[in-house]
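Every protein chain except one is present and positioned as in the full complex.
On to chain A.
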Amino acid sequence: MEKIKDERLQLKNLKNIRITFIVQTLGIMGVLLYDLINHGMDGMTDNPVWFVFIMTGVVNAYLSMTISVEHEKTKGSPVKRLYIALGIITLISLLFVTFIALTNGYNVMDGLLVGGIVFVCSVIPAFYMYGLRQKEREE
């Protein structure tokens, strides 16, 4: 197949891919819903399609961040905003640790594990946003 050089056709191709993506996502959601109804929550999350669905969501979220950063109206210092984000993330993680440790049937280790996961999963996007804001400033 010949490589498309016409910009109009390239744009049309991208729009077609968008439609394909919507159809594919609806299909995946249908499969997951079927699993949820017939095999419950565990049955749904055991399906490899669930992993694909979550991975797509994560990739989409990271790609959206590049747009959100450029769309931001408040243009404060990236370092200051990183410190604020880190403060909030630490506070939320500590709340997770505390509430899970105090819940019946769970101990402090469980709390630290969940709090740690929440912390790591939130810190990575915070640093990514910081990097994007720095890059945007340089441009």
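The criterion applied here is as follows: a residue touches a chain if its C-beta (ideal position, glycine included) is under 8 Å from a C-beta of that chain, and two chains touch if they have at least 3 such contacts; residues count from 1.
In the analysis below, contacts and distances are computed from a predicted model.
Within the choices "Peptide ABC transporter ATP-binding protein", "Urease accessory protein UreD", "Helix-turn-helix transcriptional regulator" or "3-oxoacyl-[acyl-carrier-protein] synthase 3", the name that UniProt assigns to the complex's undisplayed chain is "Helix-turn-helix transcriptional regulator". Only one of A:E7, A:D42 or A:E138 touches the absent chain when the whole complex is considered: A:E7. Touching residues on chain A toward the chain that is not drawn are 5-9.
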